[in-house]
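Only one protein chain is missing from this complex, and each of the others stays in its spot.
Letters A, B and C mark the chains in the order given here, with residues in each chain numbered from 1 onward.
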């Protein structure tokens, strides 16, 4: 495995087409597009990695997997009154579907859905308390207390919040958010600003590999059924309107972020995190997707074969 | 397994809510909604079944899996110039997406996409020849030469073709169909009219269970990669705008038909066919979905766990 | 008036930008784009004209004003169960609105609406009879029995009917057409193929100028209220998604056709017909619109001033 990852990094290092780095906030636009990292963690916690696998990056929308997990813990199936669980067929920041469906987001992984999830888990608390809860959970599943928010990224996203503010106010107008829009958005942007490395991220995904249990500690994080359901949502909706493409090419549940990271889960086999800042036109890591495609072809870890 | 299936049939026999039988053509509307069948075929061909598992029913849209397989064989990746491979987020017969995307259907499993696939595999031939090719393929993978079209169903669908005719003419107006609209539709409706039992259908799905090989005969039907990709498309798009729901509840690649059948694939484990004529409001078998949900909870065959 | 029209034709003769001739059927594509004609008819029947004002052209969608008038005569307000009377905000051949509103077209001047109007006035009769009725009406209001269908144009449109066939089958699927789709389309294409000159067309519009009465004959064609309402529909919907632009520039009720003609009504003042085959990107005569804009600036005939 280690040799393969080293070879993969070498092979990809000459790749010229790397997509475009997200440029809607300066903090993301300044990231060097020539970086690439990959980490693979086995169910028992054996870590393999190559490239810039311990460089911190902004996990952005990958955090939506963690807040959904928290929401399922707090509200159970009640979360589905706040968001649906179907692919939307639309871009991550589309508002058309909200108008057609009374302000209820199609799924928890498009922006509107993730904002609704944050609102749902706030439960009358202040952003600070909710953020502590989110960070604690991420640190817990990563087994790493060094993980932090990047307040500069969060502040910059708040300053450029118009598209997400539009989504949030729209939902609020339909009575779908219970908290103050700016507080919800502030919480949401902090959640997205969490900085992690590929190794930390791969580690954090372990509970989804083993039916809800972190086998390295023996702790059950969620029930087996819930772990499977979260994986199904990652498969169906994890890459916005590129989810079908990711399923076709990679064949694993995965969640991307505009920071260039992707977390992919191979049930029973391992958790894989890749990172390369350049994005394809749908907002998913260009080189990351291709690395995962090669990786799965090599390992045969697709859930669609055996 | 046999005992479990018997128990399952017994348990479901008292279920009162069975959805609504498709009523847009008389031939489907007349089917008794109280029927239910299930068949499970292991990779080696061991068949378990219960209920009306050898009753013939109209496979309808399940046939789209087979014509897509034929199309991939004839055109390879060229088929993707004819149809996309993303969930549409819209009902099976929606035309809105076609207008927004220059007449190119989102995926091969919505009606417009399946019609485009039929047009693509006709390649200048007459409907009769294309239909022979489709039937031969279905008989081949089912290892059963008794399988036939139901010409009465096909004729009735042709007589009530307006919604599909609208889709076909729309695509034709964008230059996306090369053959005469009525010939394409005639072929499409015959393909959908194929009558099969749960046992025949489960048998037909075996090549998708074992990475493209029918292990009972040792014959490779498609490459391993292609089998996985077909499975990924079934997962992402096999139940129209209920695909997310099916993935969440069942966790297997599957394809439904308005005749009430569902074919589900558990890679490496087995092929499952269920049938119950009543449909939910999205056009998928109501009891069939619930039977598969129970079956997967019992067997743990979800691709999202291990 | 005659001097002004002569000057206008001269001024426009050097205009280089003339839009693009409709090319979806060969018969329209072959028309010389350098032609231009204008005719103005006063309420009392005094005719002024310049340019190719007696050249026949295909009136196309201008015919929709006449079939709507017939439909109002036969069904009265009952026609509004078949079509609405709001601008659609969409192109003339859009199908999106139909899916969102159960197959009911927004207004009688988009293609779907005009097809629904034809179906409504057929009332169980054969196309031949309905066409005779339409032609008789057009000859009556034009006071000219030489007006005819152009069967070659109609046949060519039938051969290229896919976009309109899509609309018609869609409406049929919602139970909104009572006759055979091809018979309705055949009637519709013949209606559109009527060949008239600017002078004939201006004459035909007189009843809309004088509150429903043709003052040259003293015959009341429709009630005053109905004439005003037809004018209002021409104003609101007569140029598809360019209706706002036409109202802003010209300020008169008007109806355009892809043959390059426009009929405009100045209540109490006159009926104006212009013709130039080149179209703007929304399908309305490029030079015709500009000619009307100048004409109204010169005469002050806008309904929005006095």
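Miscellaneous remarks
Assume contacts are C-beta pairs under 8 Å (C-beta built on N, C-alpha and C of every residue); 3 or more make two chains touch, one makes a residue touch a chain.
Every value quoted in this text rests on a predicted model; they were computed, and no experiment measured them.
Shown chains touched by the undisplayed chain in the intact complex: A, C.
Across C:79, C:135 or C:237, the residue that sits in touch with the chain not pictured is C:237. Here one chain is not drawn; of C:99, C:119, C:150 or C:211, the residue touching it is C:211. The residue touching the chain not shown here, chosen from C:19, C:87, C:205 or C:288, is C:87. One chain is missing from the display, and on chain C it is touched by residues 84-90, 97, 106-107, 210-211, 224-225, 227-229, 231-233, 235-237, 241-245, 247-248, 251, 253, 267-269, 297, 302-306. Chain A meets the missing chain through residues 94-96, 98-100, 161-163, 165-170, 172-173, 181.
Throughout what follows, only the chains that are shown with their structure count from here on.
Shared contact partners of chain A and chain B do not exist in this assembly. Taking each chain's centre as the mean of its C-alpha atoms, chain A lies 32 Å from chain B.
One inter-chain figure worth recording: chain B and chain C are separated by 47 Å, centre to centre, where each centre is the mean of the chain's CA atoms. For the pair chain A and chain C, the distance between mean C-alpha positions equals 55 Å.
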